[in-house]
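Take a look at the structure below.
Only one protein chain is missing; all other protein chains are in place.
Labels run A, B and C following the written order; every chain starts at residue 1.
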């Protein structure tokens, strides 16, 4: 049995539990760089399977990186939380081989509803900004600590 | 040299040109069901690599299906057109093996800016609604017809 | 005591109950053109108090017209329903004296959550498109019919 009392340790334990079964994010080559309460950083390199008909990274994969970052950010309080929707603006194209880094942060959490912002960058350049709306399901992520 | 005078034939020719190089959509197993001016229908089956940490299809892949459908819908007028952003609302979870069908349609096209709606369904059930904002780059998709 | 069995009559009764206390919509000179289950049409003329610093109608008033239309559309099922948020795209400017007409319709209603689209037009010209997200509070609008 695990007893987690620190909010940073709790965030990490939640992220580890989610990551272990997240074939989707792992399958796209994402790496979980860091996690803390209400925040997460993920990175991903643009692969050839992500390139679309205009020769640039399909926006869907940039959105997927942002959506994963959102999911890891909002699931740091040991409450299973899902996306009810999101909004993304694409500012720059990403290309094959680009290393993308997405930083997520909690803007506001009110009852079961939350708003999270994610910024996707290549180096210092902002590629996309994303705003996610979350809804918690009320049950714990970590059985042992509930 | 191809001469395309009919708007439906033109839409189809644009879609064929895009599809031939769209590794991203093809790599996810999408099928281009139909295309006509301002409209496209794509389908995709949820694969095991698309399942996330909660045991349901990662929202990013649903968004990617919708984003591809948006791209095929807005690139039917033989003008290279890119997404400036989109908004998606998730209404139901999708699961492994679900067959998803996305229908896109032009809401409004004004100068270089357009709005496109995509509805993603499993059978009759609406899984997600998506609204994309497009921006045309002004150059033709099909060199021969410009 | 009122007994309302028809869904169209119910929608009308809900709208009448809301309208009677809606100082905001009335104060801006809006007119409730029609209402039916999941749908409403409102109109508003752009007044001099709505003009902004660029000499055009402040987008906020166009959004307010759309938001009222959304509210009347989603409160047609005799369940108090509020906006959790909305998204609006401005396609054309509106000017002093323009008569604006906003048509709202239910896109999807799933449990307590709904999506409603509103199109704002001046004549045949689309001025703005709006998508609202609603959340019902579960209690009736009309006490007598609950």
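The definition used in the following text is that a residue touches a chain if its C-beta (ideal position, glycine included) is under 8 Å from a C-beta of that chain, and two chains touch if they have at least 3 such contacts.
Everything quoted here is computed from the prediction, not taken from an experiment.
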Of A:22, A:67 or A:87, the one touching the omitted chain in the full complex: A:87
Contact partner of the left-out chain, one of C:13, C:50 or C:127: C:50
Residue ranges of subunit A at the interface with the undisplayed chain: 87, 89, 91-92, 107-108, 110, 113, 115, 117, 126, 129, 131, 133
Touch residues of subunit C, complete complex, unshown partner: 17-25, 27, 48-55, 57-61, 63-68, 71, 75, 80, 82-90
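Note that only the chains that are shown with their structure count from here on.
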Rotation, 0 to 180 degrees and nearest 5, that superposes subunit B on copy subunit C via CA atoms: 180
Chain ID, smallest distance between chain and overall C-alpha centroids: B
Separation of mean Cα positions, subunit B and subunit A [Å, integer]: 24
Inter-chain centre distance, subunit B versus subunit C - centres from mean C-alpha coordinates, in Å: 30
Two or more partner chains touched - positions in subunit C: 87, 113, 133
